[in-house]
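Would you mind keeping the following structure in view while I ask a few things?
A single protein chain has been omitted from the complex, and every remaining protein chain is retained in its original position.
Labels for the chains are A, B and C, by order of writing; each one numbers its residues from 1.
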Amino acid sequence: MNTFGNLFRITSFGESHGKAVGVIIDNCPPLIELCEADIQVELDRRRPGQSHITTPRDEADQCEILSGVFEGKTTGTSIAVIIRNKNQESKDYGNIKDVFRPSHADFGYDQKYGIRDYRGGGRSSARETIARVIGGAVAKKILKEKFNIDIWGFVDQVGADKFKTIDKDFIEKNPLRMADEANFAATLQKVEAVKNSGDSIGGGVQVRVQNPPIGLGSPVFGKLEAELSRAMMSVPATKGIEFGEGFDLSAMHGSEANDPFVVSSESSNSEHQSNKEFELKYKTQRNANGGIIGGISTGDDIWFRVGIKPTSSIIQKQTTANKAGENVEIEIKGRHDPILVPRAVPILEAMTAMVILDHVMLHKAQCGL
Amino acid sequence: MNTFGNLFRITSFGESHGKAVGVIIDNCPPLIELCEADIQVELDRRRPGQSHITTPRDEADQCEILSGVFEGKTTGTSIAVIIRNKNQESKDYGNIKDVFRPSHADFGYDQKYGIRDYRGGGRSSARETIARVIGGAVAKKILKEKFNIDIWGFVDQVGADKFKTIDKDFIEKNPLRMADEANFAATLQKVEAVKNSGDSIGGGVQVRVQNPPIGLGSPVFGKLEAELSRAMMSVPATKGIEFGEGFDLSAMHGSEANDPFVVSSESSNSEHQSNKEFELKYKTQRNANGGIIGGISTGDDIWFRVGIKPTSSIIQKQTTANKAGENVEIEIKGRHDPILVPRAVPILEAMTAMVILDHVMLHKAQCGL
Amino acid sequence: MNTFGNLFRITSFGESHGKAVGVIIDNCPPLIELCEADIQVELDRRRPGQSHITTPRDEADQCEILSGVFEGKTTGTSIAVIIRNKNQESKDYGNIKDVFRPSHADFGYDQKYGIRDYRGGGRSSARETIARVIGGAVAKKILKEKFNIDIWGFVDQVGADKFKTIDKDFIEKNPLRMADEANFAATLQKVEAVKNSGDSIGGGVQVRVQNPPIGLGSPVFGKLEAELSRAMMSVPATKGIEFGEGFDLSAMHGSEANDPFVVSSESSNSEHQSNKEFELKYKTQRNANGGIIGGISTGDDIWFRVGIKPTSSIIQKQTTANKAGENVEIEIKGRHDPILVPRAVPILEAMTAMVILDHVMLHKAQCGL
Partner (left out) sequence: MNTFGNLFRITSFGESHGKAVGVIIDNCPPLIELCEADIQVELDRRRPGQSHITTPRDEADQCEILSGVFEGKTTGTSIAVIIRNKNQESKDYGNIKDVFRPSHADFGYDQKYGIRDYRGGGRSSARETIARVIGGAVAKKILKEKFNIDIWGFVDQVGADKFKTIDKDFIEKNPLRMADEANFAATLQKVEAVKNSGDSIGGGVQVRVQNPPIGLGSPVFGKLEAELSRAMMSVPATKGIEFGEGFDLSAMHGSEANDPFVVSSESSNSEHQSNKEFELKYKTQRNANGGIIGGISTGDDIWFRVGIKPTSSIIQKQTTANKAGENVEIEIKGRHDPILVPRAVPILEAMTAMVILDHVMLHKAQCGL
């Protein structure tokens, strides 16, 4: 399925070395100011070649809006956005055409469909995430303008090193999108060493929704954690997700894990509360559950972590099997992205933004009549 | 949303202290032998009061099939199954009616809907998982009979203790549903101590799909990890999920994480392969990715872990806030489930079975013409 | 598929001679006052045995709400409603078990699923429409209370006779649900004659939505005519639908068919207009298009006609084929409903109400942020 979302929906297309990649955004609210530049800023954050430690594919990735915007505003009709691929010339893919790269999607696509666009990953390439970032850019803009909701993420783990400090301002100032300046220089050196050895390294991303409305989420199957998990785990290379204190909560007793509600004097984003009598403001003591309890947002900031595996395409020689049923050696040439994690940040933010907007709309529909 | 699934779908209803809980199963294949006993066996595994370490609510939870089965076989029409609640008499819920129990769904429901069935959790009670187990029992039966697929889970963590040994035969022989007999006695003692102190404890469940077809999963948004994550994270008390080596992969280099394909002499479940030319059998060296790569099942066993937080209802006195905006003390009486994890096993199995069957059907539809 | 609706959704179950029929209503707005009596009033309008000219099956069809309502109000969670069947004792169905009744669903079910509940129609029985009427009763109540929208229908054709007069007050006063008192007596005589001869007769129903909001409908595939057509044509025995002047428009020139907008002094239901600058009120000269143009409601009353074929179960001897591949004679005993059309009225109203409410919610979600 290439459609995502219940009400705010995207449908995506494109192979890494096909003619174009793109997206149709459906059910977008009308009268939102929108132009290519609003989208391009997020695409540029996703783009390869932003720094010396990412894959050098240097495509401008200029997006073009084909429909759904008139005189600078969304019209409520479907918005198509495409990006023409430039790297589509026929290279020699002989070395991967018939070989199943280790931990790569090649094998699955070949077996499922009986055919696979073997040029650079085809549909399984991370290039499909362009469509996600486009949809997310629109969702982010609406959430910010209409509800003052901010969605941002950062790298909180590189390899086995986890970072606790969160300095939001530092994130976009460093190529690793870390929020911990003190640990940045050493970590960069580590990544450079990985790159030079032809290897890759994994890590983790934390995503935060600041100032979320209370009441988002549709139990029992459309709980907000369920919807966010589905969104995150559909992104290439993700292997796990945890909300708030996550797996650490599993190791606790209830008396430790429980997180009491407290009456707060701070204002919350009560736009979406059904029961307007709740003028009182609540928060939890330490936000252990990541802003979601029972599948519904509590008004505390939403936060969760996503684990990302190291790029499977490495320069080092590896063993694997081929279509002919032989165990063979493989050496992947050319592209090599030693660390995916920093570029995953805008993608995970985009998916989060779409889920949040979708649930704002769902909530409005059911509880806002 | 109370509907789950794309093709094999369940729609669920019921509050913990309402008249009944139940489910409608839609789009079930016809001509499957089905009776109440097929479902009851799974419900009995979910039921409270199975042992001295779980909540004592002792309902028989006898299910009744109302439709969709004729002369012992499914007819292809929607199958309704209900269970009448017995514990619905009016107790005094005064102590939780206006108080938001810590880490409980009370607050979210109240704020989202402006109304909440405060009797014992209402819709947010784990009692809604009965519907899931019913749907899963049917899916499991179909997967076993038609494709010889086995789905089973076990407790691989209690509190901070993780267990590596997997002895499948031991699981249903112990009240903790552990698969590690050597560690069972000590763990039971620990849980009994937790219970006696009026506290609760979290843990983890591992789920496995044995002999899965190759090619399940619908990229890019219906990837199998995405669909399974959504399913698991919709279950009450889940806080995280990881596939295969999961978060451990995030800490690795690519050269460690990568898991080569090898040509195998074992037979795989190739029922669903589109390209029948693949007579050759493949597997990965260590199944690091949990049987799913690029969102598509590889034919290796599928396995993932779910982190479950400790029951939030504990007997100890706690602080929290009430509807009147006061910070108050609360003491929850009566029901107390010191450990949810063993009873989560059949629920997570059920959700897994429904996702797998759904994707078998999706695959058949697209690639089986 | 046994689920209907995008946001306001019902999922239905039940065979005519199974244990029960029922429905789960999902995504219902919270805080709506609701009790069994609100639903029963519509069920009583659908019920067989209301008069001497309908089928005599005299079931009380008492509904029971199982969930989703607490202290007299909807809670926003799924609402299950069931009705136990009384007529489920084993009769002798020998004469229809292996025979395909002419123009009946027997054949299709048998061939599609390879199995069929042959007792009295099974799932294809009009008894499944109980679920529709329940969902519609809830939708109607919400539309009336929140938006002052009235939905009503009447029989505008019996056999070949069409009636033009619309006297709303007369409809529920006559067993044929005609709105044309002058033609009632003669038509009743005609129907009685049909009944006495063991035959049946078809007809037409007109449905009207009075005071609809402007702007309902989701082009290009969720146009309001498309959604209403799907709803109506899913009701048993419907064979055609036309909006406004319908097929008559097909026979016209554009200069006749076109229906100019005129500025009106009447107030319209502008609750849902996005652009609040439209204080001006418009209507069309003769409402030729049935209140919908380009798939979007214009604020004029919505109206359409549905053609209903005569009951296929007649008492007269007929020829047909059986499962053994023989051409045989068949004589259907017992139940005989000489005219379905009056009982179709509440069913079509119910489907209409659900579509309208669904689109009110969809519109709110997209255009109401």
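Just so it is clear, contacts are C-beta pairs under 8 Å (C-beta built on N, C-alpha and C of every residue); 3 or more make two chains touch, one makes a residue touch a chain.
Just so you know, these numbers come straight off a predicted model, no measurement behind them.
Participant: May I ask which residue of C:136, C:217 or C:346 touches the chain that does not appear here?
Facilitator: C:217
Participant: Among C:34, C:142 or C:201, which one is in touch with the chain left out?
Facilitator: Selected residue, touching the omitted chain: C:201.
Participant: Given the full complex, what residues of chain B touch the hidden partner chain?
Facilitator: Residues in contact with the chain left out: 7, 27-31, 76-77, 142, 146, 218-219, 274, 360-362, 364-369.
Participant: I need the residue numbers on chain C that touch the omitted chain, in ascending order.
Facilitator: Touching the missing chain: residues 1-4, 6, 12, 100, 102-115, 123-124, 128, 157, 159-160, 194, 199-204, 214-223, 225-234, 236, 238-247, 249-255, 257-263, 273-275, 277-278, 280, 282, 284, 288-289, 293-299, 307-314, 316, 318-321, 325-327, 363, 367.
Participant: Taking the full complex into account, what residues of chain A touch the chain not shown?
Facilitator: Here the touching residues of chain A are 1-3, 9, 11-15, 18-22, 24, 26-27, 30-31, 64-68, 70-71, 73-80, 82, 109, 112-117, 122-123.
Going forward, only the chains that are shown with their structure count from here on.
Participant: For the homomeric pair chain A and chain C, should the interface be classed as same or different, according to whether the shared residue numbers exceed half of all numbers used?
Facilitator: same
Participant: Using mean Cα positions, find the chain sitting nearest the overall protein centre.
Facilitator: B
Participant: With centres defined as the mean C-alpha position, give me the chain A-chain B separation in Å.
Facilitator: Distance between chain centres, rounded to whole Å: 26 Å.
Participant: What whole-Å value do you get for the distance between chain A and chain C if each is reduced to the mean of its CA atoms?
Facilitator: For chain A versus chain C, the centre distance works out to 45 Å.
Participant: Can you list the residues of chain C that touch 2 or more other chains?
Facilitator: In chain C, 27, 30-31, 76-77 touch at least two other chains.
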